[in-house]
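With one protein chain withheld, the remaining protein chains of the complex are depicted in position.
Then we have chain A:
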Amino acid sequence: MIQLDNLTKVFETPKEAVVAADHISMNVPDGEICILLGPSGCGKTTTLKMINRIIQPTSGKVFINDEDTSGMNTQDLRRNIGYVIQQIGLFPNMTIEENITIVPKLLGWDKNRYKKRAREMMDMIAMDAEAFLKRYPSELSGGQQQRIGVARALAADPPVMLMDEPFGAIDPINRAVIQDEFLKMQQELKKTIMFVSHDIDEAIKMGDRVAVFREGKLVQYSTPDDLLAAPKNAFIESFLGEDRALKRLNLVKVSEVVSADIGSVRPDDTLETALSRIDDFGYQNSILMVNDRHQPAGVITRAVARTTKGYCRDHFQSAPPVVRLDDDLRKVASLMFANDTTWLPCVDDEGRVSGQITQRAMTHHLGSRFRSRPDNSASIRPDSNAAKE
């Protein structure tokens, strides 16, 4: 656990004293990623760097696993904190292996142990040990270098990691890949991580919690979902962007919105049955047809069911795309838009229908937790009317 207690940094400049971080107090629970988010100059990097004393705090305390770090030797403290920076900072005079094993060497591990560790780390970041360990940083691409940067930080297995815009200098395609890889690693490693970012999308994707900074102050500290659903003030609202409701789609899983109640017909039902089921369930346009194993086989539309006689097996249209329970709503929305439909069947691991997700349920789920600030909604209306006149 990382605990900051009234952490403050004042930079003395010839003209005036600048407060870079103003009484920052927060907790990051074990195994969580906390994103420090904000525009440049907001104090997020200063706050991060006070934890490993790259910047000396003016006042306040840092606790790591309930231990006050102010009494610890600076070098011991840093060797037990993984540190990743935007500029990567691999040592160009050392091979990849030497770079990865540097902290274990500083901690006095024996040779066999740190050599073995270097190979483990290469496996973990999915790079070929044989091909890369003996090479030099300048021979690697930016994305590969930052993977090594992360491996170096993790090599001595520190409980806590500090990451200063670690993926900021990597091109967007590679960045998404590295973010995914890192999240996958984190699921196993469960490190307690402080992560500086200025990218709201990265914060929502990576963070278990997000701390938004402005002018040296911690403005809001909450889960990404709470942040998007209930921004504390106009600054955060504008920082999150006008599409913040859409950004929440990433955070909600199908399983949270799915309704197990889905009407369906079988191939040997008559179209008359299909029509009555459409009406019974209150569907507008169509009903799902499933096969014997309860897998989606097609849809019967209301128009066909009303005007035609016969069996469903002879008059169905192709089955709509299906979604799984652990997909996020962004994918669902995308599929709905692409197929011009307002509902999709959900399937379990064997492909059997386990429920449905409707546009109505999605908007309801997001809307029920989405609050605009009361003072805001009251004041904006008259202004916008006035502007029109």
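The rule we apply is simple: a residue touches a chain if its C-beta (ideal position, glycine included) is under 8 Å from a C-beta of that chain, and two chains touch if they have at least 3 such contacts; residues count from 1.
Just so we're on the same page, contacts and distances are computed from a predicted model.
Trainee: For the complex's missing chain, which UniProt name, "Electron transfer flavoprotein subunit beta", "Ion-translocating oxidoreductase complex subunit G", "Osmoprotectant transport system permease protein" or "SigE family RNA polymerase sigma factor"?
Mentor: Going by UniProt, the chain not displayed is called "Osmoprotectant transport system permease protein".
Trainee: Which listed residue, A:11, A:91, A:281 or A:337, touches the chain dropped from view?
Mentor: Within the whole complex, the residue contacting the unshown chain is A:91.
Trainee: Among A:9, A:78, A:175 or A:209, which one touches the chain that has been omitted from the display?
Mentor: If we include the chain that is not displayed, A:78 is the one touching it.
Trainee: Please pick, from A:2, A:62 or A:103, the residue that touches the omitted chain in the full complex.
Mentor: That would be A:103, which touches the missing chain.
Trainee: Over the whole complex, note the residues of chain A touching the chain we left out.
Mentor: Residues in contact with the chain left out: 52, 54, 74-80, 83, 85, 87-95, 102-103, 106, 136-138, 152-153, 162.
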